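Just below is one structure, and these are the notes that go with it.
The complex appears here minus one protein chain, its other protein chains still in place.
Let's turn to chain A:
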Amino acid sequence: MKQWMTLLNKELLEMTRNFKWIWVPIVFILIAVMEPITAYYMPQIIDSLGDLPDGAVIELPVPSAEEVLVASLSQYNTLGLLVIILSSMGIIAGERKSGVAGLILVKPVSYTAFVTAKWAGAMLLLWISYFIGYFVSWYYVGILFDTIPFIDFIQSFFIYGLWLSFVLTITVFFNSFLKSPGAVGFLSFAAVIVLIVISGTFSKWFEWSPAQLLSYASTFIMSGPISSDVWAAIILSVSGIIMLLGGSIAIFRRKELA
């Protein structure tokens, strides 16, 4: 445990040194906050940009507060995923390339501790940035539109956060056997897109898919009827995360520094 804490501390220190603690939260805030602001100013934006003929009237339905918050979450499902993958694609692969992993693993450090400490560090960064970003978005929606109950916000926060964690764990998994950060990023992104597309098109058969967590988080915000498939998706995501993590430890142990 002491060894694990040391590894985690090293991870956190490294993330401070390469500014991840600054740019990841800022980017998460920017991604989420753009949505309520553009939705709020859309009539003015159209007015000032378009050369509309006199008398042309565009009636834009004013989106409800819930819709705007859901739109923030959908932004995370594209740009947010990209940021997660970009920020974590080198966590093991980069160290292996530069030889730092070799320096550490020469000492009696367990592979499990090495991989899980890296994963925990990345998770900490993800959840803190995601919370700050989503909270700011919720706050802006409250100012510009209407207050959404905090309980809805927190529920959707945790449910959707599970999907983000799943994506992060996929990246860690690819990190365990690939040497180049670029390849890790590419493969993780491909895997995530395939997951989203398949479970989106065949949503009837994939109601338990982790990629569906976005739509479940939305039903919590919209206070719609909550289907029992939420639990299936949650349980599957958690077990998927554990399995992927176990798999990456096993592969990493076998591959070692090859």
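Please note the rule applied: a contact is a pair of C-beta atoms (placed from the backbone, for glycine too) under 8 Å apart; a residue touches a chain by one contact, two chains touch by 3 or more; residues count from 1.
Rule of thumb we're sticking to: contacts and distances are computed from a predicted model.
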Report summary line: Of "Lipoprotein-releasing system ATP-binding protein LolD", "Transcriptional regulator", "Anti-sigma factor" or "FAD-dependent oxidoreductase", the UniProt protein name belonging to the chain not shown is "Transcriptional regulator"
Report summary line: From A:Leu12, A:Ile26 or A:Ile198, the answer for touching the chain not displayed is A:Ile26
Query raised in the report: If the hidden chain were put back, which of A:Leu12, A:Ile128 or A:Leu144 would touch it?
Result: A:Leu144
Query raised in the report: Which residue numbers on chain A touch the omitted chain?
Result: 18-20, 22-23, 26-27, 29-30, 33-34, 37, 40-41, 44, 47-48, 83, 86-87, 90, 94, 97-98, 140, 143-144, 181
